[in-house]
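A single protein chain has been omitted; all remaining protein chains appear in their positions.
Chain IDs A, B and C follow the sequence of writing; residue 1 opens each chain.
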Amino acid sequence: MFPTMFGVSVLIFFMIQLIPGDPALLILGERATESSLKAVRINMGLDKPLHVQYGKFMYKLVQGDLGDSFRSNEPVTKEIAIFFPATIELSLVAIIIASFVGMVAGVISATKQYSIFDYSSMVFSIMGISMPIFWLGLIFILIFSVHLGWLPISGRLSAHMEVELVTGFVLLDSLITKNWAAFRDAFWHILLPGFTLSTIPMALVARITRSSMLEVLRQDYIRTANAKGLSPLVVHYKHALRNALIPIVTVIGLSFGILMGGAVLTETVFAWPGMGLWILNGVYSRDYNVVQGGVLLIAFIFILVNTVVDILYVWINPRIRVN
Amino acid sequence: MSAEKKSDDKLITLKNITKHYPISSGSFGTRKGIVRAVDGVTLAINRGETLGLVGESGCGKSTLGRVMIRLEKPTEGEVRFNGKDLISLSRKEMSPLRNKIQIIFQDPYSSLNPRHTVGRIIGEGLQIHNKGSRAEQAQEVKRLMGLVGLRLDSVTSYPHEFSGGQRQRIGIARALALQPELIVCDEPVSALDVSIQAQVINLLLDLQKEFNLTYLFISHDLSVVRYISDRVAVMYLGRLVELASKDELYENPLHPYTTALLGAVPTADTKTRKKRTELSGDVPSPIAPPRGCHFHPRCSKAMPVCSDKTPEFKEHTKNHWIRCFLYDKKAKAA
Amino acid sequence: MNMSMTKEKPSDMLIDEKKPGKKTKSHSPLIEALWRMRKNRIAVVGLIIILVFTIMAVFAPLLAPYDPLDQSLYDKLKPPAWLEGGGWKNPLGTDDFGRDIFSRLIYGARISMMVGFISVGIAFFVGTFLGAVSGYYRGITDTIIMRFIDMLLSFPYFLLAMVLMTILGPSLNNAMIAIGIVTIPRFARVVRGSVLDEYSKDYVQGARALGAGDARLIFFHILPNCMAPLIVQCTLGFGEAILECAALSFIGLGAQPPEPEWGAMLAQARALILRAWWVITFPGIMILLAVLGFNMLGDGLRDALDPKLRD
Partner (left out) sequence: MPKTLLEVKGLTTHFFTDRGVARAVDDVNFELLEGETLSIVGESGCGKSVTALSIMGLIPHPPGKIISGSVHFNGTNLLNLSEREMRRIRGNKISMIFQEPMTSLNPVFKIGDQIAEVLKLHQNLNKKDARDRVIDLLNQVRIPSPEERVNDYPHQMSGGMRQRVMIAIALACDPKMIIADEPTTALDVTIQAQILSLMDHLSKSTGTSILLITHDLGVVAETAKNVVVMYAGRVVEKADVKSLFDDPLHPYTIGLMGSIPGIVAKDKKIRLDAIPGTVPNLFDLPDGCRFSRRCKDAFERCYKEEPELFDYKGGRKVRCWKYEEA
């Protein structure tokens, strides 16, 4: 995990260097004088060779310093603290919906292969993985917000609502502070983006659950379980599902990482004040430190999630436990 | 063609062949251990004979076969074919010798390229070594197909259209194409049904007679080995434990492992329903073989010396080689 | 050595289960698998969708009634033909510049198919090369290549494409390159896996025993047998590339207006969500259908080509 993180940080640092344009010029604007530009460059250490700059970057990184945003002049870490919980909250809601619905649909499909349920769930899931979710989000807004008026069109909370921030997760914080009105408001706000974001992982989980279960149901030990006289319920849910879980967990972990990338689109559509939107604005305004810090954080989370998946693997699969 | 007659006409000699595989693990490729697949095997095969090589799974018999045709490079040791040292040859120098040693595999499904036609598979060797014109190669392929009993009109068929036995014939034809002197038969009939197995064994014997072929016949089936071989070598955990002429080995096995192995074979002969000498325990892992004689933890006749020192592979009586302290007077006395 | 036929031919050698005349021609297993796929309804539907989009892309100038960039300020935001105020002049209505949506969608197919082709092309050649080298030579080469691939895989796919677009600058051509680059790891992994698999099989070892060299082993034996997963990967990658490109264009990093790219059309149409649903709906349906077509075909191909799922 740590070597990969190190490699990723090197990769990001040098990729950011490749972005054309002069940061000093961006900070000071078109009309800056050459001498003031130079002063800023020296001040930011841009006149030093790359490896020195990288050393400085890493030195600051391990201290939790990602530099300042050019636009707001605030430390990047401070901005992350604001935007990050929104993305995590949205991604968690999406992954929970996706895992639950996906696994149930997949297991039923596999145990009732070639049934009507199986066919329709497979059609839905192939549509799910083909879905342009930014479009789906717009269609949801069109139907549920514009036409039916049931759900709010965008944002995380209505303008008049306020939640005392404890963890940064609005749903959780409103619960902790027993602010029921805010909780309801936050809940209604997260529904559409949550479902939109869950589309692709839900389809992926349903598909992998089905194929993994079908694969497991062909195994010799399932025949053994049947020969023992166990009921189909025990055979499917005890003997088969436990073995089928291994690839399912991988897909859920991977999807969680992909969601963070996918959140950019959903956040754009629903004006959700999260990391994706923040990074995207950094990209628009060439705010290097924001892009660098944001991408680095998401990549680290992704690596972390993959490590957690590896640990779960071992828990599910005793064969690895011993080796 | 008895073994004794041409015992000094050695086609291939192996000297102290050792093949170790490192087991690496984790993302940094750290070494976890070494599999001692083959551990100091010395052996010679005479021209025109069939040497049977038996042993249980994981004993290193297949690895030995692959080293012999240089699909694997040994960690140590020397392979001499017709007097030439194969190991020191470069790939270019090896190329003409490739013709002379061929291999037939166990699995008739994975041993043929599924995307090539039968004609292409059999003719590939001719093509690689530029033997003759295209027309001559095609002619040769047909002749080989006839030789192994394949219908000539199946030359444009693909392997998946054949049964296991037929595929094995294709594999034999491929091996024969370059007119080899030595063929390593790596469990060639193990995957086949008995009736098909007999067809392939008959074919192998016919071909041997006709072209004076030399076989290394690797198998775990002791009855088949007894039938087809002139001499038999028994392998246990990477080492040879006994080597003798077939009749000598089956009638008068000396090594306790050989005795147990022969005793374990169920015989399809109801008159001699015998009491089995049952061997206890499993074959130990080749990663951590027991000290001393590899067989001592399962041996009913083990002595203190067996767990300490490794017995040497010695000629006990003429042409009967054995690796056991029971036949070493000095060790026994000590 | 005199190699003549055996005089007495053993009876057990004469029988061959292949009956003559029953089948006229033998086909390679790949062809047979593809032929079997015609029974797979989902794959056939996918193939038809792809064909329709291909025809649209190739014959766009003939099929589209208008130039996709032609503005007509008198015909702004006309609804589709079947709604009040719409007309068959613009069957799917017009956008806020009065451009014919139907024509723009057809030209959009051209862009999307090109995106798929070029992105998958880049990923296919680079990925296959890296994967084959990695799997065949193993050792240190493998370690270095795979470390790098793993690093690329440590980023969420779309995020990496975004960063690359920041470096390259927003444009359609750059989007194709960026998507191609982020798809390389998948091809490399698939190819490496299959090469490792095939290399260990006895037919490759048999060819080695005959004296075949590296080039022959790679190009004649191993790579042709890796075709099945590669074909599947290409098909699925094609759909994925169309989707990613539309997404990049949607957030303004891909195709730039006024190009009739579906994602870019959606980006422009967002502002009209309260006024003109059709401007939003149709481009999305086109993206969905195109991607769906490739995914359906890809699924069918996988089922037909994956021996594990056969029978």
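As a convention for this text, contacts are C-beta pairs under 8 Å (C-beta built on N, C-alpha and C of every residue); 3 or more make two chains touch, one makes a residue touch a chain.
Small disclaimer: the values here were computed from a predicted structure and weren't measured.
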Identified contact with the non-displayed chain, of B:Y109, B:Y227 or B:Y327: B:Y227
Which of A:S115, A:T167 or A:Q219 contacts the chain that the document leaves out: A:Q219
Listed residues B:N82, B:S163 or B:Q179, member touching the removed chain: B:S163
Contacts of chain A with the absent chain, listed as residue ranges: 219-221, 223-231, 239, 242-243, 316-319, 321-322
Missing-partner contacts on chain B, residue numbers: 56-57, 163, 165-166, 193-199, 201-202, 205, 220, 222-224, 226-228, 260-261, 263-270, 273, 276, 278-280, 282-283
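Criterion: only the chains that are shown with their structure count from here on.
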Identity of the chain that, by mean CA position, is farthest from chain B: A
Inter-centroid spacing, chain C versus chain A (mean Cα positions, whole Å): 25
Between chain C and chain B, distance of the C-alpha-averaged centres to the nearest whole Å: 47
Chain B-facing residues of chain C, complex: 1, 3, 5-6, 9-10, 12-14, 16-18, 20, 25-30, 143, 201-203, 205-213, 216, 221, 224-225
List of chain C residues in touch with chain A within their complex: 42, 147, 150-151, 154-160, 162-167, 169, 239, 243, 246-247, 250-253, 263, 266, 270, 273-274, 277, 280-281, 283-284, 287-288, 291-292, 294-296, 299, 308
Complex interface listing, chain B residues touching chain C: 29, 66, 69, 71, 91, 94-95, 98-99, 101-103, 105-107, 110-115, 117, 124-125, 128-129, 143, 146-151, 153-154, 156-158, 160-163, 166, 171, 174, 177-179, 198-199, 202-203, 206, 210-212
